[in-house]
Each structure stands twice: as structure tokens, then as C-alpha cells.
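Notes for the one structure printed next.
Note that one protein chain is taken out, while the other chains of the complex remain in position.
Entry: chain A
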Amino acid sequence: MGSSASQLTKELLSEYQELTFLTKQEILLAHCRFKELLPKESRNTMDYRVPMEKILTMPELKSNPFRQRICYVFSTSEAKDGSLSFEDFLDFLSVFSDSATPEIKSHYAFRIFDFDDDGTLDRNDLVKLVNCLTGDAPETRLSQEEMNQLIGNILEESDIDKDGTVNLSEFQHVISRSPDFVSSFKIVL
């Protein structure tokens, strides 16, 4: 359900306020920024899906190593191409806003870190995660032994049922004890 006009109606605005963690100002700002990403011809419809390449030109996402994962996770498109509609965009901003609960942040963090989308963070996911954090160039990667040591430590700390993977509840449990998470998992336009 989108609006056919390029302005947000009052009902839609209050509905978005009810359904997301964003304030009115933030929704209006998001609307402006989203309109900038639309091509000139289709300024009038909010049903339009902005392709992933355009989304990744935003300054907030340009330097983020998880930008593609973010687009895939929040996209509701049938083609699984990471394109975002306006409502997906609002969902994305809502999860990353100041007032979002830690539970919803940790849920989406889990989905972003789950690179192969299988519902658990296994060893390959963790390796990819660490490589994203340290930068992808060969000289910034950790060596093989260091990576094994690191993954071993992570699994030791977070894998409660010792099945070699971190599932959603274990992830949320370890995040709830992490003091840094809420302050770092934040994007404000």
C-alpha cells in the first residue's frame, strides 16, 4: 500500500508513526531523502522500488561493509535483488533508530550477519563477518590460525548448546550482555 501522491498524507504519517520507531520529523526527513533517490520520471509514486546500486550511493551506507546485506535483509521484493520500497526504507531506519528496542536490533543484526540465510551463524558466516570488519584487502585479513583462534573464542563464548553454530536465541543472549551494541548499531539521517 503506497500513496499515489508524492506527499505523505496525514493518516499515512500517523500510521507510520504507529508502526515504526521513527518520530514525525524523522519520517518526513526519510521521505525527502528517499525522493532524492527516485529517478525524475517516477517522482509521483511511492510504490517504486529503488535498485540496490542507488541505495548504496547514500553516504550513510557508502562506507558500511554490511551495506549489501542490509539491502537484502530489508528488501521485500519478489526478485530478491535488494531493492527497497519506501516502506522497506522506513523499516530499515526504524530498526536503526535511537528508540528501537535492543531485541529488534539484535534480531535484525542476526539476519544481517547470517550471510547464507540459513537461520544460524555457522563458521563460514563468522569468517565472512570478521573479514567484513577488518576490511577485505588481503593485507588486512587475519591469518588462518588467528582466524581459527578467534572463531573458537567466539563460539566458546556464545554457543551454549555446543552445536558449533550460533542460533538466534544464543545471539540475542550474548548481545544482551554486550554494552557496545546499542550505541554502535545506529544510523541516523
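One rule holds in what follows: contacts are C-beta pairs under 8 Å (C-beta built on N, C-alpha and C of every residue); 3 or more make two chains touch, one makes a residue touch a chain; residues count from 1.
The working rule: contacts and distances are computed from a predicted model.
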item: Chain not present in the shown complex, as UniProt names it (candidates "Golgin subfamily A member 7", "AP-2 complex subunit alpha", "Mediator of RNA polymerase II transcription subunit 7" or "Transmembrane channel-like protein"); value: "Transmembrane channel-like protein"
item: Those residues of chain A which, in the complete complex, touch the missing chain; value: 1, 15, 17-21, 23-25, 59-60, 62-66, 74, 76, 78-80, 87-88, 90-91, 94, 96, 98-99, 101, 103-104, 107-111, 113, 117-120, 122-123, 126, 129-130, 132-135, 140, 142, 146, 149-150, 153-154, 157-158, 160-165, 167-168, 171, 174-188
